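In what follows, a structure is listed as structure tokens, so that the remarks can point back to it.
A single protein chain has been removed from this complex, and every other one stays in its place.
Now for chain A:
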Amino acid sequence: MIRIDSVTKRYPDGTVAVDRLSLDIPDRSITVLVGPSGCGKTTTLRMINRMVEPSEGAILIDGVDSRQQPVNTLRRGMGYVIQNAGLFQHRTIVDNIATVPRMLGWSKDKARARARELMERVGLDASFAKRYPYQLSGGQQQRVGVARALAADPPVLLMDEPFSAVDPVVRKGLQDELLRIQAELGKTIVFVTHDIDEAVKLGTMVAVLRTGGRLAQFAPPAELLSDPADAFVEDFLGADRGIRRLSFFSSAGLELLTAPVVAIDATAEQIAARGAAESPYVLVTGLDGRPLGWSEPDRLTAGQIDVGRLLACGRPFVAGQDSLRAALDCAVLSPTGWAVAVDHEGRAAGVVSQDSIAEAIRGAHAAGREEPKTIKAGARKVIR
């Protein structure tokens, strides 16, 4: 475990970048440092690998002061990823990734083999191996940066706004990739960002820092959203934290109605029976069970259902896997006000109204109040 023990950093010009900060960074999880620009996130991160030396306080790694070991040994045991990747422009992609293993004395072949293995792990095609950084897109370079940091299999990964220079779509891909890698490798990751959404998405624990380098709150993201410590944190979380908090509630408890679902080859009696069900619309599915669209029951004629005339049903949510936020989003976007739930194969599992989603949200909140720590550090979250 990395323990930041009441650390202060005062730069030579008198700037106090970090002020008596204490954090216990749990092993094998992602701890996010988030806060406005200039609040000391980078400084904190760099004190962990001693690129910046604390003015006061100490950083303990598994109980031992980090100053006990030679600085370069310490650093080689910690991967470091930064914005724009900071790749060596004069080295090929494999050689960039193989840098630290080579420094640790691995043979060239072994280091390169390891590099190729990592390229695959971070989702880079093997054909990039012999290329140079300028031939890669920003997102690809960032993947190389992550691979390079992982090369010597360090237990700790320090990441300083690694994804902030890429577009939102690529960023989401990289974030998902990081979560996957973390699940597979179980690294201890300290992740700096100024993007609260990224913090909530990635963090097992989130430390919100305020200007002047003081800790405002250190909590799991769900707790941050439900119980911000003060007005600063609440402000920083933004206006729609209520909605975002729904990401942490599973849709498993939703009551799905199967009555208003008819197959495209339904008989007149089946359609009539569905028409009498609880909803004003019926959902028509294909022969494979996938949802095709909505219709009012009396507009459907058995044997002559025209797919082109159905109301689009939009993107469905995966029952049980997606969060209440995803379910609510589907319902809000649906022309009928009803959300379509599908199973993992994409077959319609049922439909649910905005009202019953609202019901489920109230229920989840109530359960949350009784048992405020339901989602603990380390618990896998539903992200969607």
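Everything that follows uses one rule, which is that a contact is a pair of C-beta atoms (placed from the backbone, for glycine too) under 8 Å apart; a residue touches a chain by one contact, two chains touch by 3 or more; residues count from 1.
Here is the rule we use: contacts and distances are computed from a predicted model.
The listed choices are "propane 2-monooxygenase", "ABC transporter permease", "FAD-dependent oxidoreductase" or "Ferredoxin--NADP+ reductase"; the UniProt protein name belonging to the chain that is not shown reads "ABC transporter permease". Within the complete assembly, A:Arg76 is the residue of A:Arg28, A:Arg76 or A:Lys172 that touches the hidden chain.
Across A:Arg91, A:His194 or A:Arg214, the single residue that touches the chain missing here is A:Arg91. When the missing chain is restored to the complex, the residue among A:Met51, A:Ala229, A:Ala272 or A:Ala302 that touches it is A:Met51. Contact between chain A and the unshown chain involves residues 49, 51, 71-76, 78, 80, 82-92, 99-100, 103, 132-135, 137, 145, 148, 158.
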